[in-house]
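Pasting in a structure now, in structure tokens, and then I'll have a few things to ask.
Just one protein chain is left out here, and the rest sit where they should.
By letter and in written order, the chains are A, B and C; residue numbering begins at 1 in each of them.
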Amino acid sequence: MHFYQDPQFGNRMLTLMAAFVLVLQIAMVGQRWLITNIRIFAAQSFLLAGIANTIAYFNHAPHLYIAAFLTLALKAVLLPFLLERMVKKIDIGQEIAPLINVPLSLLISGGLTTVGYVVAQSFHRPAEAASPASLGHNTLAVAISLFLIGFYMMISRRKAFMQVLALLCLENGLFLAAISLTYGMPLIVELGVFFDLLVAVMVLGILVYRIQETFDSMDVSRLSRLRG
Amino acid sequence: MSSAPIDYAFFGGLLAYGVGALGGLLGSGKPRLARALCCSLALLGGLLEIGACGLSLLGSVGAHWEISAGVPFLVYGFRLDALSTYFNLILSLLATAVSIYSLGYLRSLGETKTVGVLGFFYNLLLLSLTAVFTASNAFFFLIAWEVMALASYCLISYEHRHEATRRAGILYFVMSHAGTCCLWVGFLLLTSRAGATDFPSFAVLAGRLTGPWQVVIFLLFFAGFGVKSGIIPLHIWLPEAHPVAPSNISALMSGIVIKTGIYGMARVFFEFLGVPPLWAGMLVLIVGVVSALLGVLYALMEHDLKRLLAYHSIENIGIILIGFGASLMFISLNQPRLAAIALIAGLYHTMNHAIFKCLLFLGAGSVVNAAKTRNMEEMGGLIRRMPQTALGFLVGAIAISGLPPLNGFVSEWLTYQALLAGFGTTEPLTRILFPLAGALLALTAALAATCFVKAFGITFLALPRSESTEQAEESGFSMLIGMGVLALACIALGLGAALFLPVFDGITGSLLNIHISSDLITAGGLALTSGSIRGGTVSPAGIAALFVILSVFPALLWLIWARKGKRRVGPTWDCGLPGLTAENEYTAFAFSKPLRMIFAALYQPQREIEAEYEISPYYPKAIRFESEIEPTFEKRLYEPIKEFILAIATRMRTIQAGSIHAYLAYIFVTLIVLLLWGVRS
Amino acid sequence: MSNLVVPALIQLLLFLLIAPLVTGILRTMKARLQTRRGPAIWQPYRDLHKLLRKGMVIPDTASWLFSATPYVVFLTAAMVALMIPMVVTVAPLSLFGGVLAVVYLLALGRFFMALGGLDAGTPFGGLGSSREMTISAIAEPAMMLAIFTVAVSANSTNLTEMAKFAVSQNWRFLAPSQILAFGALFIVLIAETGRIPVDNPATHLELTMIHEAMILEYSGPYLALIEWGTSLKQLVLMTLLVNTFFPFGLSPGWTAPGVAIGLGFYLIKLLLLCCFIVLVETTNAKMRLFRVPDLLAVAFILGALALISTFFF
Partner (left out) sequence: MPGMVLFIILAIPLAAGALSFAARKRPAMEAINVTAFAVLFLFTIVLAAEVLRAGSISVLNDFLYADALSALVVVLTAFVALVCSIYAVGYFRHDERNHVFEEDVLGSVTIAKLRKYYSLTPLFVFALLMVALANNLGVMWVAIEATTLTTVFLITFYGRATSLEAAWKYAMIGGVGLSLALFGTILTYYSAYPIVGTDSVAGLNWSVLVKNAAQFDKTSMRIAFILILLGYGTKAGIAPMHTWKPDAYSEAPVPVAAMLAAAVLNCALYGLIRFNVLAAKCLGPQFGSQLLIFFGLLSIGVAVPFVLVQRSFRRLLAYSSIDHGGIMILGLGFGGAFGALGMLLHMTFHSVTKPLLFFCAGNIQQHLKTDLFRRTNGGLIYSMPVSASMFLMGTLAVTGTAPFSMFQSEFAILRAGFDRALFVPATLCVALLAAIFTGFLGHIVKLVLGADRGLPPAQVCRWKKYPLVGLGTLIVILGFWLPSPVFQLIRNAARIAAGEP
């Protein structure tokens, strides 16, 4: 059989792509330009679509192809385009200094990755280590750390726009966890999640736009008049 | 429900209160109709309840009824056993007297529109009180308890225009609610041990309660019921709340609402606890003595008439607790006969205090209403303007000071006998405690007499000290009847004490299963004896009779010599001043001056004097004098706690400081901690 | 009941006659000790006789209470007299009330006298009532402890039983508890009857009088009744003191010879007590009002010690 049918090759490709996704995520934590962040997010989504295809191909899960295509269309192409159009309209390129300085954030992201791996370990099921069904298992650790770093990014960013982006990365982590654990949720659930994601981004976009209008800056730490 | 007459009487009474409450609500527009409806229905309810209690005493003790309301664990269970009948009897007696009094009193409150609301809460209070005394399961008891607290709160803050009334109302409701929480935990502990919420199963459980359970349950119930009855450390709401309430309500509250705490203690200590440890009885005795002594000492310093009476409620609750404490100690020293005497002393004083305190508050209510002020310093000379009220107040004063031949003396005499009998016990420690308690009880009674000489003398005797007291006129006819009924009850309970004792056989039978009221009566029901063969005896009826017989001698003297002598009415000796005026009279503040000097350590009195003068300080134009004693409990105990809690609350409010990053960080940290915890276990 | 009437009458007459005599004796003894001639010992009888026939002035501010007080004071004192064993161990009306009833009846008399004082509306009345009530309140616990000591050993508060028990024990009065109780009760007697260290009976000086201030406004028959009542109360307390601690000479029953002998012993004992009181009065000056509580605290301590000592001896 051809090299591309060999499960070993599939496994290697998956781990490689997952590693790249993690690196992109940590890169996003490290830098401050809005536009580059959006592009990193697009790349990440593209890689995710790739992972989904690989798993679908090796585990013969037809509905995963649809999910992969949706990720590609939505998260890799449509959303980045919309977000870039919004950033150009508000024309703020530079993100002011984040809450926690960059070197410390990177350190924390490292810590969170270790937490991800610790949690993933407890899921390790020795019984079915070798069978092809467990192809995507080591990607679970990446998924959890993706989720935790996304969450951390939300906390440490001042710009409302960046918080939306962090939320999207968080969703990516979830998508990766879903496909690696159970080869995707039932189809209707996948569709529901994508639809919700789309509506959420539109709603948050409008909100960011309104905040920009009223506070003429996207700095979220300004929003602190409601106390007690 | 068997259709015995007792059911009609009991539920008829409840129905009357209920309809009275509705009548109050519907008639809130028209004060006259509302007033008549509420008071007459309350009166009817009171009379029916007296009938029910009478029937229960005569024959069918232990009648009980169950009404369920959908939810399984909420059963409205009523039970008229001996203890409930006794307290319900006190309640219905007071309800009757106060209802008659209210007919006149509410008319004098003026044509305010909200008389209907007052009527509603008044009837609701009576309804809930009956339910508290006759509830037969913990859940219904707690509901009735809170409805009573709610109704009392609304009645206390009836005149909520004044800031002091609102503050007193809140303080009352908060402390009463804290007490209820103690009861709640206590009852839940009992339910978890007994498996069911009804009182008979608690009673069955009593035998099997082991050490630590017994201690926790005892302390919880003692604190919970203690708040409601106003024992010393938990009493600060009582002198605030009772004076601000309308007088007929404060009469009812001082008379019977604080007795619900006593009822609770009697029910729990003697029925649910089994044999308590010795220190429990000692604790109740000591708290009783302290409450009695401090209650009367603080009452002496008051010159607001109703606050003075409120403090006296604390004193008398102390005396009741001395009886209960002694009884508990005798139970743990397994001397059932002495325990029965002490219990009878406590319960008898409960009835007596309810009656004479209600009489005093009704009298004070009429006086305050007529003189338009609560401050005794502005009263005086009311005995000429309100002779009948003065007579009623005097009867109440003599009774509360425990002077023969009235009922106060009888119950204090019984308490002394119990304490004296206590001295015979073998326990070395208790041998000291009983006589010491007796001596302090004597001090309390004497100070109470001093306080009521001051209260009666300054309020009623000599010259009126302000014009509003000048134009005071006698209270309405129904108010006088209300007071008259209670005064007669005081005299009847005093003289006919021996006839009243068999009432307690049922109670001591059910709680301590011993009947000794027959041993307490000798000389054909004329005299009371302390139970032992050569024990002391007293006969209030004999004393009264002696009064009449011996008065023959002074009458004889009068006939022989004094008839011829001239009787002239002249001005009092005024040391050459141009005629005596009200300013020369002794004031309440001056009257209590010696005691303030003697007990200065307790009172920490402070005073400031400012004299205005032009040329030299020796010829002051005006002198302003102000002095007050230190509210030790509020300052030392309650203020620090309040400050501490509010400080913590303000500091903890910073967790909602507005920054979204902080909010997200809280969730993030919780997530990480839980994940690691989840993985580890 | 029938065999009570005659003894009661006898005891009442005896008390009524001896009471003014004792006041007279005390007054003359004190005068003699202060090297003064002093009035005759039956001067009080003459005073009472004069007062009964004189006219009476009622203050215009006074109410019915003012005129009721003398009767109450007199009657309570007379009633208590019947409850105390005087010459015979069996007090005629001890069934009606034990020692607690005695204490509280005296309190009733004091209650009305204080109200009478306030009714006149003069500052003196208020002054007297306030001081009288305060001092008697402070004296109450000491008296109660002393009485408890005696009642406990006879385990009854009935005075007849206490007297019978005391008679049956010989050399009882030498027991330390009895001595201490006697000391406590003696101080309380001084305070209650208004003797020198606590109150000066003879003066009308505003600053010092306590008992006199209350009855300042009374005159004529009312004053006579009150004076008589007060001296009765004084005799009652002295009899209580004498008969409970030195009970010899009390005859067991109401027989003519028994009463005669009893009366003889009783008068001797009274005379000795009067000497002791007069001795105390002349050797002490009147205390400041706010020193009196310390004196009564001493009485309280004595009472407490007496009570505790009943354990050990």
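Assume contacts are C-beta pairs under 8 Å (C-beta built on N, C-alpha and C of every residue); 3 or more make two chains touch, one makes a residue touch a chain.
Remember, predicted model here, so these are calculated numbers, not experimental data.
**Q** What are the shown chains in contact with the chain that isn't displayed?
**A** Even though it is not drawn, that chain still touches A, B.
**Q** For a quick check of understanding: of A:14, A:47 or A:119, which residue touches the chain that isn't displayed?
**A** That would be A:119, which touches the missing chain.
**Q** Extract the touching residues of chain B with respect to the undisplayed chain.
**A** Residues 69-71, 73-74, 139, 142-147, 149-150, 157, 160-163, 166, 169-170, 173-174, 177-178, 180-181, 184-185, 188-189, 191-192, 645-646, 648-650, 652-653, 655-656, 660, 662-664, 666-667, 670-671, 674-675, 678-679, 681 of chain B touch the chain absent from view.
**Q** Which residue numbers on chain A touch the omitted chain?
**A** 61, 63, 119, 122-123, 125, 147, 151, 154, 160, 163, 167, 170-171, 174, 177-178, 181-182, 185-189, 192-193, 195-196, 199-200, 203-204, 207, 210-211, 213-215, 220, 223-226, 228
The criterion applied here is as follows: only the chains that are shown with their structure count from here on.
**Q** Where are there more C-beta contacts: B-C or A-B?
**A** Ranking B-C and A-B by C-beta contacts puts B-C first.
**Q** Suppose each chain is reduced to the average of its Cα coordinates; what separation in Å results between chain A and chain C?
**A** 102
**Q** I'd like to verify one number: the distance from the centre of chain A to the centre of chain B, where each centre is the average of its C-alpha atoms, in whole angstrom.
**A** Computed value for the inter-centroid distance: 71 Å.
**Q** Where in chain C do residues touch two or more other chains at once?
**A** Residues: none.
**Q** So which bits of chain A are touching at least two other chains?
**A** Where chain A is concerned, no single residue meets two or more other chains.
**Q** Write out the stretch or stretches of chain C touching chain B in their complex.
**A** Interface residues on chain C, with respect to chain B: 12, 16, 49, 52-61, 63-65, 70-71, 74-75, 78-79, 82, 93-101, 103-105, 107-108, 110-111, 114-115, 118-123, 125-127, 129-131, 133-134, 136-138, 140-145, 148, 151-152, 154-158, 161, 216-217, 220-221, 224-225, 289-290, 293, 300, 303-304, 307-308, 311.
**Q** Using the touch definition up top, name the residues of chain B that touch chain C in the complex.
**A** The touching residues are 381, 383-384, 390, 394, 398, 401-404, 409, 413, 416-417, 420, 423-424, 428, 431-432, 435-436, 438-440, 442-443, 445-447, 449-450, 453-454, 456-458, 460-463, 523, 527, 530, 532, 534-539, 542-543, 546-547, 550-551, 553-554, 557-558, 560-562, 564-574, 580, 584-586, 590-595, 597-598.
**Q** Which residues of chain B touch chain A once you look at their complex with the stated criterion?
**A** Going by the criterion above, the answer is residues 653, 656-661, 664-665, 668, 671-672, 675-676, 679.
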